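Let me begin by handing over the structure; questions about it come next.
Note that this complex is displayed minus one protein chain, with the remaining chains in position.
In this document, chain identifiers A, B and C correspond to the written order of the chains, with residue numbering beginning at 1 in each.
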Amino acid sequence: MIGIGIIGYGYWGPNLVRNFFEVPDCRVVSVSDIRPDRLAKIGPRYPTVETTLDYRDLLRDPRVDAIAVATPVSTHFELGMEVLRAGKHLLMEKPMTADAEQAQRLVDEADRRELVLAVDHTFVYTEAVRKIRDLARGGDLGEIYYYDSVRVNLGLFQHDVNVIWDLAVHDLSIMDAILPAQPIAVSASGIAHVPGEPEDMAYVTLHFASALMAHVHVNWLAPVKLRRTLVGGSRRMVVYDDLEPSEKIKVYDKGITVNGGAPGALPTNGARHAMMVGYRTGDVWSPQLAVTEALSVELKEFTKCIASGEAPTADGQAGLRVVRILEAATESMRHSGRPVDLSTISRCTI
Amino acid sequence: MIGIGIIGYGYWGPNLVRNFFEVPDCRVVSVSDIRPDRLAKIGPRYPTVETTLDYRDLLRDPRVDAIAVATPVSTHFELGMEVLRAGKHLLMEKPMTADAEQAQRLVDEADRRELVLAVDHTFVYTEAVRKIRDLARGGDLGEIYYYDSVRVNLGLFQHDVNVIWDLAVHDLSIMDAILPAQPIAVSASGIAHVPGEPEDMAYVTLHFASALMAHVHVNWLAPVKLRRTLVGGSRRMVVYDDLEPSEKIKVYDKGITVNGGAPGALPTNGARHAMMVGYRTGDVWSPQLAVTEALSVELKEFTKCIASGEAPTADGQAGLRVVRILEAATESMRHSGRPVDLSTISRCTI
Amino acid sequence: MIGIGIIGYGYWGPNLVRNFFEVPDCRVVSVSDIRPDRLAKIGPRYPTVETTLDYRDLLRDPRVDAIAVATPVSTHFELGMEVLRAGKHLLMEKPMTADAEQAQRLVDEADRRELVLAVDHTFVYTEAVRKIRDLARGGDLGEIYYYDSVRVNLGLFQHDVNVIWDLAVHDLSIMDAILPAQPIAVSASGIAHVPGEPEDMAYVTLHFASALMAHVHVNWLAPVKLRRTLVGGSRRMVVYDDLEPSEKIKVYDKGITVNGGAPGALPTNGARHAMMVGYRTGDVWSPQLAVTEALSVELKEFTKCIASGEAPTADGQAGLRVVRILEAATESMRHSGRPVDLSTISRCTI
Partner (left out) sequence: MIGIGIIGYGYWGPNLVRNFFEVPDCRVVSVSDIRPDRLAKIGPRYPTVETTLDYRDLLRDPRVDAIAVATPVSTHFELGMEVLRAGKHLLMEKPMTADAEQAQRLVDEADRRELVLAVDHTFVYTEAVRKIRDLARGGDLGEIYYYDSVRVNLGLFQHDVNVIWDLAVHDLSIMDAILPAQPIAVSASGIAHVPGEPEDMAYVTLHFASALMAHVHVNWLAPVKLRRTLVGGSRRMVVYDDLEPSEKIKVYDKGITVNGGAPGALPTNGARHAMMVGYRTGDVWSPQLAVTEALSVELKEFTKCIASGEAPTADGQAGLRVVRILEAATESMRHSGRPVDLSTISRCTI
């Protein structure tokens, strides 16, 4: 039986408690928050769960084996370090930390102490993303050409992080799971429409060493809610619309065929050898996805990793890779989209 | 009666002929193309129209007052110059020229000779874009926050121009018509998936002096066809979906309200004064659009301008502004998205 | 403070309890169900609510002023009668009873005892239906031409009632609220695909004395979930899609214009005077709807009516009118769609 503590009972904490209650061989021991009104909601619903205003009560509680941290990003590093130093396994809310150096230090600390460090990249555990990952890794899509995502809606403006840290973090975690390579540079553009507040819309482009490109549009100021991702491959292409109640994923048997053309085939090309590009179009297939709650899958993996010592799918390294890109994107955004080489972000051991 | 000549009878030429036939006080005299098989289609359909393999026949024909050029971009400058030097009014296919310097020289030549120089920015003449322009200029949208467009589909790969020159040109011409300011810098990223061929997908970001941002996603390699534009304003926001058979435009009475907040209102903000951002949401309105063919509207304006001496909506200056951005975008794309200052593109008189 | 009792804690009962908890001046005293496992869920969540396996405990409890009955239809009449005879106000789940005679007797009993009898026609209390009712009654739609609804999905097959009683009841209650007249006859067709089970798909047509027609398609065997209603009027038309997360209602400023034509206007009409029918098309408008839970609005009205003695929007008469149509539809369905005159259904005082 693994004892669980939870620090932070704001927006996400209640989801953690609810889902941990359904994980076998695991028990929610105690929840802490700095606001008594939040903790007051726990008793009637979960009479067996203890509450405290001081998270340090969880650190010293011997019944607590692992702690999930669901507090604002600015507090992640310090709280995460205390959790690990107390010898507890750690599930950290995303984004993992406020910069790459902090992330690296958490990873190192967990490694040193042989503790599980998981990052709450929830989307990675959805049936939709798992299916796309299987298609991508199994070769069904062929060579991956691009990842393009639109994640926009009206609100909720954050005050402490910009829209990239709030929304693009989801796409970066998904890309980390499904793309065959890591980006080498990032460029991003964004603006703030409310003076003194963080950027509320942004475009992030990831550059890779190969002919792969990724792009994310995030926006708190859009009139409609959109959650649509295109994944283009040489063999097939995927449209993933997370707002579709069913048929979230469509796999298009479409693409181009390329043949080396004859010289001078096209009048406007002069003597240049023109490639002949043909178009291939076939059936569309929407695979049935099991109905599971992603967070539940994730928490079951977390507790299993604690028991087995294996690394979770979204481990500290994944969290670090995502934070490095977030940090680079923010830097690029401050310079009107100038590309930022990812190797310049922190000293990373990846 | 204005006599019309047309150079180029490939993809677009037939549309020009068909629409010119419906413009009052105007007569299609002759069409030239270098391919006899194309010209052969004219006789059965338009028995009164003459055809020739040599466009110079049109230049010297005294019955021809104005010439529309619908040939590949690489030929625009030279043909346009010959048309103007022959004293004919000019309607130039978009993009106007292959670079900004060429565009500037056409503008200067037309000015010097007091000839009408129109650019075939067809979208500017659609009912949808005219409605958005009216909303934007009439203040209904408030301060414009952003223009975001997705223009993707599978094919048609071009061999002589990249996807920005092929598809983003539409959005740049629309922005030129509706946005209250000109961009000051451009960054663009794109890649080619077929070796030796131009870039088949790209993202173009326009930077402005104010808190306005524009972005276009163009792609020849997308599994689905999308033509969707968001125009965000401080008072209202527009979604424009050109593929909708009806309700192409939706106007959302939505936005944010901002109040200067009290000190320390948010725990994570320390002593900083936090702005309070509220959300405002109201009705959605889809204005009825008249059913007109944009090209027909455009050609009527063209012939009217010839008669009156007024400048068309999409004049040479508009064509030049768009080409400057296209040129800057291509340069930025060759440097992984490094922003390019538009003042460095050609010496312009704008 | 009005004391509430609830009989039946299956699918709907928990929604009643949750919403009654948010109604001011009202207290949930006790809940009964015949299954202890269902009642066991109440304690942890609502420690102040008593539970009992015997609904008669509620009838004799002086703290209980009103009782909501959420049990299978076959039990409604008997339970409802006992509730009224115990002097308690009654909120009855829909459909109100298993036939019109039973409904009439409940209405009479409540009248005699001056008790509030409300029927849980939840849809009538949604913002969408209230908006359509306002448009219809305020004359915005002009003369109502038709009501057409499609309410289909895969499952859930009921064993004790056919698909009309399960799904069409929603549309009949909506029509009762928005249409300007009562139907005079009903025809319905349906079939059962599982031997021994009730009809799983059906079409119900309502005939009116005027040029108004209503039709409902209900189906448990459809591959997709659809909830779409068209309300056609002489001035405007409404499309109501309950599955739309936003823009549930669209109001189309569309219709026909009719002029008496000249004799022999159309060659195929011989000497007949042809009417000239023109088409009118204008803007589309999607009114903003407040975000309220319909059941909460309904329960507040119920308790207000208990206090004031007024009749609720969906009162016993409304419940009776709907049950009469359900009864007639089922009779028609057993005769391949033969129309059934509603005046033959029970002896009603409407």
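One rule holds for everything that comes next: contacts are C-beta pairs under 8 Å (C-beta built on N, C-alpha and C of every residue); 3 or more make two chains touch, one makes a residue touch a chain.
Note that this is a predicted model, so its numbers are computed, not measured.
Colleague: Just name the one of C:40, C:53 or C:154 that touches the chain not displayed here.
Modeller: Going through C:40, C:53 or C:154 one by one, C:154 is the residue touching the chain not shown.
Colleague: If the hidden chain were put back, which of C:49, C:237 or C:345 would touch it?
Modeller: Considering the complete complex, C:237 is the one touching the chain left out.
Colleague: For chain A, enumerate the residues touching the unshown chain of the complex.
Modeller: Its contact residues with the unshown chain are 246-247, 253, 281-288.
Colleague: Spell out the interface residues on chain B facing the chain that's missing from view.
Modeller: On the side of chain B, residues 44-45, 47, 225, 243, 245-246 touch the unshown chain.
Colleague: For chain C, which positions touch the chain that isn't shown here?
Modeller: On the chain C side, contact with the omitted chain comes from 72, 74, 145-146, 148, 150, 152, 154-155, 157, 159-160, 185, 187, 189-197, 201, 203, 205, 207, 211-213, 215, 217, 219, 221-224, 230, 232, 234, 237-239, 250, 252, 254-256, 258, 266-269, 272-275, 277, 279, 281, 335-339.
Rule of thumb we're sticking to: only the chains that are shown with their structure count from here on.
Colleague: Using mean Cα positions as chain centres, tell me which chain lies farthest from chain B.
Modeller: Farthest by centroid: C.
Colleague: Since chain B and chain C are copies that touch, is their contact same (over half of the numbers shared) or different (under half)?
Modeller: same
Colleague: Let me have the rounded angstrom distance from the C-alpha centre of chain A over to the C-alpha centre of chain C, please.
Modeller: 44
Colleague: Averaging only over C-alpha atoms, locate the centres of chain B and chain C and give their separation in whole Å.
Modeller: Computed from C-alpha means, the inter-chain centre distance equals 52 Å.
Colleague: Which residues belonging to chain A are in contact with no fewer than two other chains?
Modeller: Counting only residues that touch two or more other chains, chain A contributes none.
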